[in-house]
Each structure stands twice: as C-alpha cells, then as structure tokens.
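Here the complex is missing a single protein chain, while all its other protein chains stay put.
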C-alpha cells in the first residue's frame, strides 16, 4: 500500500505543492536532492558540457521545471534517452530552467517517448512557463506523442538541453 | 488517497483476512453488517422467498461466500442484476452459502456481467468451496465472461440463489 | 446463445451431481432472471458524469454515471485510449463519446470514432468513424462540443496541424474538417457558430452552414495578452458569451457580436486576496449556474505558474454584479468542479489524485457526501 500512497503523494505533491517547493528551491539556490540522489559530474552532452547536480529520478531535478509526465530515468531510459522499445517524439514543448550549478538558464526540450502504455513511475508535474494549449510549444498539457511514428500512446518524457539563454551584461 | 487505501485495504482484507473474518462470522452465527448496512426484508425471488439480512454492498453479505470480483450491487446493478449495458454470462461457478437468517445452505450462482471494463468498486474475494481451475464449476479464478455474448471483458459479478440444500432429519 | 444456454444446463447438472453425491439433496429454486438493469427514461437533475482518462492505463478510459442524491453509481462506459469526456445530446437523449482505439491496444492501426450510447441501456447504438487526429491532451471540455442546436459535434484536432472535425449528429456521419491555423479548441457561440482561441490572444470566429461547412471564418483583434496574463482554456458559457479566468485572477468576458468579439475584464480578487496570493486554478476550475448566474471558481493560494494547482476553496460570484457573494471551504482539495442546473443545485468536486467524488449543496455550500472508489484519475465532470 506504500506504493499506492506514494503514487497519490506524487500526484498531490506534484499538483499541490509545486509552487512552494519551487520557491524553496529558489531560496536554497540549489536544487533539493533526495536521499536517493546521485550528484552528477560534468558530462559531455553533444558538444556542450553542462556542470550540474541533482537526482534525475526526482521531480526536483533542475531540468524538470516544466515537465508533466513520467520520468524516463525511472522507466529504463535516462534523463535524455527513451526506454527500450519506445519511440522518441521529435516535436516537443520546451521550458526555460535555471541550472543552479552554473547560474545559467537553459532551454530544455521535453520529448515524449511513445508506443507503449504509461510507465507509471516518477510522475512529475511542474509548470514553470507552462501556457494553455492555444500556445502549443509551451503547453505541457498536450500529448506530444502525436509527433512520433508510434502515434499517441505515451510512455514517459526525457529532458534535453537545446539552448542556453545568454546573460545580458 | 482514502480511496487508494480503501482499494488496497479491500485487496488485503479480502486476500488476507478472509479466513479470520469468516470464522468470526461463523462464531457470531449471523453475518457481520457494516455501518452502511441496509437490513433486507424478505423479498420474492422468482417463486422462492428467502428471508435474509445483510448489506449486498459489502463483502460480508452471506451470498458472497465464494465470490471473486466486483459487486454489481456497487456498480449500477443489484445483487442479482447486471448494470446497464452489460451482458450477463449464463455459464457460472457456484458456491454453497449459509444463510444465517434461516439456517439453510443455499446454492449460489455467481454470474459475471460482461462487455465493459472492470467496475472497480467493492472488490471481494472469498473462497469458501473454491477449487482449482481443473474443477471449473467450483473455480472463481476463471473469467466466466467467456460464456457471454460480450466475450471476456469482465465488469462485475451477481449472486443468484439457484437451490437450497435440504437438511437431513 | 443456444449452445451457451444448454452449456449452462450441463453445468447445473454436473454441479448438483458432484455437490450432493454425499446423499444430501438440493431443491431447485427458480432463480432470478439473468438480466441487466435499465435507467429511468428521464435523467435525474442531480446526475453527473465523471470522465476518467486513467492516466496510468490510457487504453482503458472510463466514464462513470453517478446520482449525487443517493451517492449511487448508476453505470459506466468504456471509452478507449486518451479519453477526453462524454458529450450530452439534446436533453440527454443520447450520449456522444469521441473515442480512439489501436488494433493492438497501444500500437498498430489507430481508429477514431464517435460512439453514440443509448441513455437508458448505456449500450453503443451507433458509431461514426472520424479522421484519426482528435487532440490528445490532459482532458479539456473545449476539445469536443456541440453547436447550440445540437446538430453538429465539433472536435478539436492537433497533429500538430490544427483543425476542427465536424460530425452531423442526427445523420450520424462525418461532415468534414475546418482548418484553424494557429488557433485551438471549440467554444460554441450560437445555433451554428463557434470560436477558437489563438496563440496571439485573438480568436478565430467560424460560422457554419446547414451542411456543417465553414460559411465564414474571421480572426478578431487581440482579446487578451497571452504572454503577461493568459486566460486558461477552461471558460464557461454565460448566455451567448464565454467567461474565462486569467492566471493572475481576472475574469474575462468574451462577447461575440455583429462585428467580432468584445472583451471585458473584472477581477476575481480584492486587495486582501492578492496579498494572500489567492488564484483560480485547476483542470476544470469554473462552473456557472445559468439561471441564477452564480459563477463558481476553484481557488488556491499560489504564485506564478500555479494555474493548474488544485483548489482548497470554491468562491461564488454574482456575475451580474461582478462581486463575490460566498466562500465555500472544500473538505479536500479539488482539480475539477461542476454544478447542476436545477433550482436546488449540487456542487461536485473531484481531485485527479483521489478516487472519489465529493458532493456539496451548491447554494449553502454544505458538504453532503463523498462517493468513493470512482475511477483512477478522475479528470472532468459533466452535469445534465
């Protein structure tokens, strides 16, 4: 029954506590890291190296600031790759998330992984910058699997950095 | 979250506590009746009148001694009728249940109602006289919707009295 | 059925033989007839449909019909993949359900249909195949609505190309598609008209002809600022107008007229409310009782980006006077609310994370009852 609770807790937390959690995060200036956390060393991503920390298996991980769905990192994939047998959707919505480790704001692309039923693990809903679906590219209420070869069956969501916001000096 | 809990509680209770609950029931000599209980007056069933009491919306109701599934009485049907739009399956498994109100043992036919997804309410599993599926007519592990025009989609189960065991004198 | 019936007979005999080999005997009792119940001819004023997308098992959408007075579940529909919600035909005489199916559950060929269910048996009686492109979203009432005359069903498509599918309801046939580039969702505004909301804060007005084709399409000026303070998609109908709420807590009335649409704004919040960070929000956070014009708004304490957080109170407004007249403190937080349209209305409240429906007196705000074990992720509510 623990698990039922944790599911509901996630639903409630993610739906109800987003704001306060976010403000806490802002106050601390760094992301909250759960007990299960694995601090990450800087890793090469494409040609970019982004210094970061946090646990990609928790809703609080910095890249998830506008996510709405199951974390692929909990479903057999990773923060950037889809689980085996699922189809990445190229069309996405994006968020702008603050990376506390370097103080930069990054453009994060939330690609859905499709073609199987819901993963069911690590459900997160954070709505920083989320807009109604009449502004599709900023709407996390849309099922972005529509863009995949697998059509709408939604499994989980990855979070890929596609840009960095240059600071004004 | 209450509801998640109650679901798990039902699953656990029905799976784990059946025996003790049953023995309690036996000891009391009458069926346990929850707070929500509606004592029933004798009602005409076909040509038979069976004096009984208990709440058909609880697993403890006497007719449910060998049931495994969702109670149609909680799903828009009744203890003997299927909910709107579902198809009753004529082939069934049966149990022999003691009616505390008249001390008789009755043969109860557990007909599945089929053609829609699971009702999801009032899940009960009591196994008095249940046998492995190599003895089909006493096996509640079989999906008896196979006998219905709607095929195997299972919605809920009714409990119909089809016979009374004559006492030896 | 003959085979099955005789089969059942065999079972009966086998059974009596095997059970009473021991010498005791069983007297037959003519059993109750094996039948399914039917619903009354007229839907109850306090009935409500609870739509469930079943987010963890999206192939198994469900709609539950409940009686708010007795707290009974009256029946259920199975409604396929990424279920949005049922649409009620004229005086509930039929139940329309836009549905999606895959030949292998979550893979294979996609088929989109509108299924028509009989209101008394809740059985499918007709099916219209439509292009397999209806929008798959967190459920939105504005994804599928009927024209005021109940003649055409309008379904929003997002593929990501944007359009509206038109179905002729009495004729039970697919009519065609209306392109709505840059604009989303469906808000009927008369016998044969609707508008969609556009990304730049304008609206696209569409007039239908008697065949369900677009007779005219015109784009309005900007009606609200989608960047600084957007309206949510969850508006409610007030006469021929639509009432929306913005992220920051303004009410926006969109009034379609001879020339375009006029927008009028007033605030749902006073100074104290703003100081305490009260905001409207949720999945279906507005409801209107038409005759009394009481607007019910689901409210929570939250900051920026809290527009989908669940509400802890429902605030009631006199739409004519544009002022709050009542605060209803909910027993538990809710993401969707709805009110019945009768003289003694009920207020229904659900939270997507709880498998139950809470029922309140919509006038006094008194909590009446909770109906448990309803669905898995209850999303939206539809009243008669």
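As written, the chains take the letters A, B and C, and residue 1 is the first residue of each chain.
Simple rule for what comes next: contacts are C-beta pairs under 8 Å (C-beta built on N, C-alpha and C of every residue); 3 or more make two chains touch, one makes a residue touch a chain.
Every value quoted in this text rests on a predicted model; they were computed, and no experiment measured them.
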| item | value |
| --- | --- |
| For the chain not depicted, the shown chains it touches | A, B, C |
| Residue touching the undisplayed chain, where the options are B:56, B:147 or B:163 | B:147 |
| Touch with the omitted chain, as defined above, among A:69, A:132 or A:147 | A:147 |
| Omitted-chain contact residue, chosen from B:57, B:71, B:91 or B:158 | B:91 |
| Touching residue (missing chain; options B:78, B:127 or B:157) | B:127 |
| Footprint left on subunit A by the chain that the document does not show | 1-4, 6-7, 45-48, 50, 74-78, 80-88, 90-92, 94, 96, 106-107, 109, 111, 113, 116-117, 119-122, 137, 147-149, 153, 155, 160-166, 168 |
| For subunit C, the residues touching the chain missing from this view | 7, 11, 54, 56-60, 78, 80-81, 99, 101, 103-107, 111, 113, 124, 160, 376 |
| Touching residues (missing chain, whole complex) on subunit B | 7-8, 11-12, 15-16, 18-19, 22-23, 68, 91, 115-118, 120, 123, 125-136, 141-143, 145-147, 150-154 |
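By our rule, only the chains that are shown with their structure count from here on.
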| item | value |
| --- | --- |
| Euclidean distance of C-alpha centroids - subunit B vs subunit C, Å | 33 |
| Inter-centroid spacing, subunit C versus subunit A (mean Cα positions, whole Å) | 28 |
| Distance from subunit B to subunit A - Cα centre to Cα centre, in angstrom | 46 |
| For subunit B, residues contacting two or more additional chains | 1, 4, 7 |
| Multi-chain contact sites of subunit C, meaning residues that touch two or more partners | 353-354 |
